[in-house]
Each structure stands twice: as structure tokens, then as C-alpha cells.
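Now for chain A:
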Amino acid sequence: MLEIRWHSRAGQGAVTGAKGLADVISTTGKHVQAFAFYGSAKRGAAMMAFNRVDDKVIMNHEKYMEPDFVFVIDPALVFTSDVTVNHKENTIYIITTHMSTEELVASQPKLAGKKVYTVDCIKIAQETIGRAIPNTPMLGAFMKISGMYDIEFFKESMKRILGKLPQKIIDANMLAIQRAFDEVK
Partner candidate 1 sequence: MAFDKMELQKIEVWDGNRAAAQALRQSQVDVVAAYPITPSTPIVEGYAKFLADGYIEGEYVMVESEHAAMSGCVGAAAAGGRVATATSSQGFALMVEVLYQASGMRLPIVLNVANRALAAPLNVNGDHSDMYLGRDSGWIQLDAFCPQDVYDLNFIAFKVSEDHDVRLPCMVHQDGFMTSHTAQGVHTLTDDEAYGFIGEYKPMNDMLDFEHPVTHGVQTEEDWHFEHKARQHNDLMVKVIPKIQAAFDDFEKLSGRKYNMVESYDMSDADICVVCMGTSVETAREVATEMRAKGIKAGVVGIRVIRPIPFFEIAEALKGVKAIAALDRSSPNGAAGMLFNEIAGCLFNTDTKALLSGYVYGLGGRDLTKAHLVSLFTELQKNVDAGKVTTPLQQFIGVRGPKLSFL
Partner candidate 2 sequence: MANKGWDEFEIGAMLRTFNGKIDDIVGTHQENRAYSENSSFVASVADWRINKPVFNKDFCIDCQFCWVYCPDVSIISRDKKMIGVDMDHCKGCGVCVEVCPTNPKSLLMFPEKADEETELAAWPAKNEEKK
């Protein structure tokens, strides 16, 4: 079982990202689950989304999770919320920030000694898609760190999922995924 927790603000696309990822993984024959904690979250409020991936049907519906990966797609959340909650020994963090990994860990001591990767999904999204929607770039970074799928296969799959959007937006998303894949450190 692979478990992922997304830290995001409502409106940044964590749910769409989690569902998109589940969609791609599902086509490869694995079983998936994507859900979120909503509350009555307003746009901009901190929220969490989750992915579970397994070779057998996923029957666990508890919201409690000790994640293998933590995605943080808003730079401030590393400081305003505890992104390490319920973590495991080997939990891997991919965090959106303009800082380098060293600077980030230095400014948030909770991350010290943990496997932390950084990428500026906000900047990438702004420069490619033209809006600060950091969900698809995060998936590009995840492909690099996890080595889950070949990036070309992943991009092809995402194209199908984004299918209904205008071609320009799809192209921009592909660029964003690739850039995050290349830039994550």
C-alpha cells in the first residue's frame, strides 16, 4: 500500500490532483483511492487530500493515514500547519517553495533529518499555465522522486484526463509537469 497526503489550500487543486493521479494509476491495473478532508472549507483555507494505491482492492476507509509521501503545494503551509503529523520513519516530503531544500529545512526544524525535496510549483504554474495552480507540477515532481512511471507515459495519461480543457491549457500543463520533473531537488 502506497499512501500520499496532500497539504493544500482549498482552491489550489489538491483534490483534482489527487483524483488525476488516481485516474492515471488506475489505468495500470492498480487499485486507487482519492479523498479529502473538507469541513466547510472556504477558498484559501488549509485542507488535506489523500491517495491510497494498492495491488488489491482498497477497503480501508479510515481517514487516519501514516503517509509514504507528503505533498505540500502551498509554500506557507510548511510553517502554518504541521505537515509532519502522523509521519513514518521514511516519509518523503515534496514541498513547494522558492527556497532551496537546505534553507527550507533550516527555517522549519521539524523537517530536519527527513527526506525532503523541494520544487517551486507555484512559480512553475504561473510561468506555464499562467495561474498559481500547483497541482499538476507537483505530480511531475512526484514522478521524478518516486520513479513510479516513465514521464512520457505519465504526460500522455494526464493529457487524456485533462481532455475536456482547451488545447492551450493542456499544453501548458504538460510543460509544467516536465519542468517540475526536471527542477525538483
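Selection rule: all candidates are chains of the complex that A comes from, given by their letters.
Convention: a residue touches a chain if its C-beta (ideal position, glycine included) is under 8 Å from a C-beta of that chain, and two chains touch if they have at least 3 such contacts; residues count from 1.
Since the model is a prediction, treat every value here as computed from it, not as a measurement.
Novice: My understanding is that every option belongs to the complex but just one is in contact with chain A. Which one, out of 1 or 2?
Specialist: So the candidate in touch with chain A would be 1.
Novice: Under the stated contact criterion, what part of chain A meets candidate 1 in this complex?
Specialist: Counting only chain A, the residues touching candidate 1 are 18-19, 22-23, 26-27, 31-36, 38-40, 58-64.
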